[in-house]
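Sharing a structure here in structure tokens format.
Note that this complex is displayed minus one protein chain, with the remaining chains in position.
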Amino acid sequence: MSLTRQDVEKIAHLARLSITEQDMPVYVSSLSSIVDFVAELARAETGGVTPMAHPLDGQIARLRADEVTESDHREKYQINAPAVAAGLYVVPRVIE
Amino acid sequence: MSNWEVVIGLEIHAQLATKSKIFSGSATAYGAPPNTQADLVDLAYPGVLPVLNARVIEMAVKFGLAIDATVARRSVFARKNYFYPDLPKGYQISQYELPVVARGSLEVMLEDGSVKTVGITRAHLEEDAGKSLHEGLANATGIDLNRAGTPLLEIVSEPDMRSAKEAVAYMKKIHTLVRYLEICDGNMQEGSFRCDANVSVRPKGQEKFGTRAEIKNLNSFRFVEKAIQYEVARQVELIESGGKVVQETRLYDSDKDETRSMRSKEEANDYRYFPDPDLLPVEIDEAFIESVRATLPELPDQKAARFAHDFALSAYDAGVLSASRELGAYFEAVIAALSASHAKLAANWVMGELSSALNRDSVDIENSKVDPEALSGLLKRIVDETISGKIAKEVFEAMWSEGSAADAIIETRGLRQITDSSAIEGVIDAVIAANPKQLADYRSGKDKLFGFFVGQVMKATGGKANPAQLNELLKTKLGGGGNA
Partner (left out) sequence: MHNLFIGELADRLAKRQISSVELTRHFLSRIERLNPALNAFITLTAERALLDAAAADARLAAGEKGPLLGIPLIHKDIFCTDGVKTSCGSRMLDNFVAPYDATVVARLKEAGTVMLGKSNMDEFAMGSSNETSYYGPVKNPWDTTKVPGGSSGGSAAATAARLAPFATGTDTGGSIRQPAALTGVTGFKPTYGRVSRYGMIAFASSLDQAGLFARSAGDAAAVLQVMAGFDPRDSTSVDVPVPDYSKTLGKPLKGLKIGLLREFFEGLEPRNAALIEEALNIYTGLGAETREVSLPHLPLSVPTYYVVAPAECSSNLSRFDGVRFGYRCADPKDLMDLYKRSRGEGFGAEVKRRIMTGTYVLSAGYFDAYYLKAQKARRMITDDFRAAFEKVDLVIGPTTPTPAFDIGAKMNDPVLMYLNDIYTIGANLAGLPGVSLPCGLIDGLPMGLQLIGPHFAEAKLLNAAHQYQQATDWHTHAPRGYE
């Protein structure tokens, strides 16, 4: 198994995902097999090749003019909000 | 303390003064009701995409040119991944490997008049996060995303500063510069200009840097200075008592004047940077750089040098007068109306009376109640000896509160200086006659009494006797005595 339970717990924490006790072994085994599978890449010869982040080479950023194009739609957008108070999105207390 | 060396680097976040956000068309104006300037892109709704604001590139390049930095011909946006409620996407679009501005430097004048070159490692673009509000919410926090997506230029200095004062001087210089360039309004109360300080200490002579602590979100020059001072003392004491400095993030509490470790907001965060696939690389060509260069205003150092040279001002005075474009412009307007030969007089008044009045009434120079033409009108009356420097201060106060011109006030209040010798002589004669004892004492060697006679004549003339003439005539009339 290429990943230990500890590895998976660490990753789940970084990704903010709760995994139940029951499911943990399944995740450890399936993630291990996925990691083993993609590890084939590590063995490939990629020499001096430049990494490719976008499929269309040579495309460059298009810039937009500095104009205000959006207006206040708070009512509409907060319809989907789980918890709102005085226009603010409410979450459990964040301690600095 | 003397066997320790302090090492400080500053990361300054300057909010760029664009109309719209860096990746969305929402307004950036300060003070709007919560979440009324947060569109779908800012709220990180499913399916939305960022589109880059052209003006932020222009502003970043402008800054790069002003600090003689290399402007990247190719620059990439990267995602910095972490979870926090004021970061809607769960990542911040920032720059990692290819920032828009690379190594530059800035010359900073220190208090003792010496000049230090501070290196700037890089300056990169990124988006600001929203705000967390705790008041009025029991056991909860309210998130306002109006600020989310506002463009920031993060300016990272080399760890070149060796004292809190140096750090403040550098920070002030950057503050002046970004305002000169009109890329940031520098309003620290509103959060447009924020500073994180990286502080460490090492034994004098040691090359290796000590472990540093980062103090976040300092939003005034004073707090930066005090926070660094506290932190240095804390670290020295810790090491000297056998402890080790931990690399961590700390907050400065201005009420208690101390720094405190932040609760694990990040706990050795792994940001998992990778190039943002939604944004393509930015290419900046020579033509663009040159077009931006052409829009550079006279920079603070250039203006200070010119003032020092053209107006024979000290480096210090020239520095003060060029601290903002508006102040420099005011000063030059006064000189234009007055003449360059009285530059020192103008400098003293702008740095002195005018600045005091502006500070006292919390007024910006653009809203000064005495404009450059009016001030030069007043200064002309000093130059042509219509009034003395002392009376001029009284006139200035009246100009400031009433808004009238110098001449009108001088007339109305009858403040003209008395320059008629025979008139002054008359008063001197009267004062001498009225004070025979002091006359005798003076003539027998009590030189200090000269001041007494000056005072009496001034009192009798309501302060209007021309001081130089008074001195000369009095010397003659008193005669005898020692040197007056």
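As written, the chain order gives the labels A and B, with residue 1 at the start of each chain.
In the analysis below, contacts are C-beta pairs under 8 Å (C-beta built on N, C-alpha and C of every residue); 3 or more make two chains touch, one makes a residue touch a chain.
For clarity, every value in this text was computed on a predicted model and none was experimentally measured.
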Ask   = Taking the complete complex into account, which shown chains does the hidden chain touch?
value = A, B
Remark   = Cross-chain touch to the chain not pictured, restricted to B:G31, B:G47 or B:P436, is B:G47
Touch residues of subunit B, complete complex, unshown partner = 40, 43-52, 79, 81, 83, 85, 88-91, 143, 270, 272, 274, 277-280
Query = Which parts of subunit A are in contact with the chain that was left out?
reply = 3, 7-8, 11-12, 14-20, 23, 26-27, 30-31, 33-35, 37-42, 44, 46, 49-57, 59, 61-62, 64, 73, 76-77, 79-83, 89, 91-94
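In the analysis below, only the chains that are shown with their structure count from here on.
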Query = subunit A to subunit B: how many Å between their CA centres?
reply = 41
Query = If you look only at subunit A, which of its residues touch subunit B in the complex?
reply = 14, 16, 53-54, 59-70, 72-74, 77-78, 85-96
Note = Seen from subunit B, its contact residues with subunit A in the complex are 18-20, 24-27, 33-40, 43, 45, 51-55, 57, 76, 83-85, 132-134, 136-137, 139-145, 251, 262-263, 265, 270, 272, 274-275, 277, 279-283
